[in-house]
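All protein chains but one are shown in place.
Right, chain A next:
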Amino acid sequence: MTEQELISRLQSLKQIKPRENWVVFAKTKIFDAPVYAKYANIKTARNSVFSDTLASIFQKKVAYAFAAFLFVVAGMFGFMKYGFFNNPANVQVAQVSQEHLTAIKSNVEEFKTKSKILSQMTKSSDLKEIALAVKEIKDVAKELTEAIKNDSQLAKEVALDINNNKTYLDIEGEGDLKETSDILYKTIDEQMIKDLEGATLTESQQEALKIAKKLYDEGKYSNALESILLLNMAMKGN
């Protein structure tokens, strides 16, 4: 190999670049160090609960993780909607009627049953069953997407949980589900960007929002979501 060839090969290493989200996150971390510590604590606590649940049910079968996640969220959706979610601002236990309690219970039971079915399905790999499950999952996703469209607070809660389970949401070879998850991400992004555009942002926060919008425009909805969440955490800390 000639010296010139070697130099040109060396220059190909310029392709090594940091993750765009991390670049934004690290910047926030530097300028708002206490906020980062707060974010890290929340993330760790949430991660352990959801990761353990998903791992125990699906033994980390990633291809169906999005499905599992949606059922988890669908179950949680009941809690959030009726004030049972672990957020002091949303605790409205006293106002929950008997009817709502039944709805919540039904959501949880549905989640358990469908999780079991899906767990079996990953073993049998029956194409018909999988197709049926995919349809059911898409329906759940559609419901969630509609709910998020009308509720920015719900969008934030779901966004956080999606982000904390990101490693479980990488769907390999499931085009249909990928499309569904993209629509869900896109809807959450739109709702949260709209919220942020109406808020007062510092210069570095504006810059972070710009990056998130760029990622959204490029169709990188999950990356955009990550940036938006970091920005939200930074804003809460200020």
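Methods note: a contact is a pair of C-beta atoms (placed from the backbone, for glycine too) under 8 Å apart; a residue touches a chain by one contact, two chains touch by 3 or more; residues count from 1.
Going forward, contacts and distances are computed from a predicted model.
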{"item": "The complex's invisible chain, by UniProt name, from \"RNA polymerase sigma factor\", \"Phenylalanine--tRNA ligase beta subunit\", \"ABC transporter permease\" or \"FAD-binding oxidoreductase\"", "value": "\"RNA polymerase sigma factor\""}
{"item": "Contacts of chain A with the absent chain, listed as residue ranges", "value": "1, 3, 6-7, 9-19, 22-23, 26-27, 29-31, 33, 203-204, 207"}
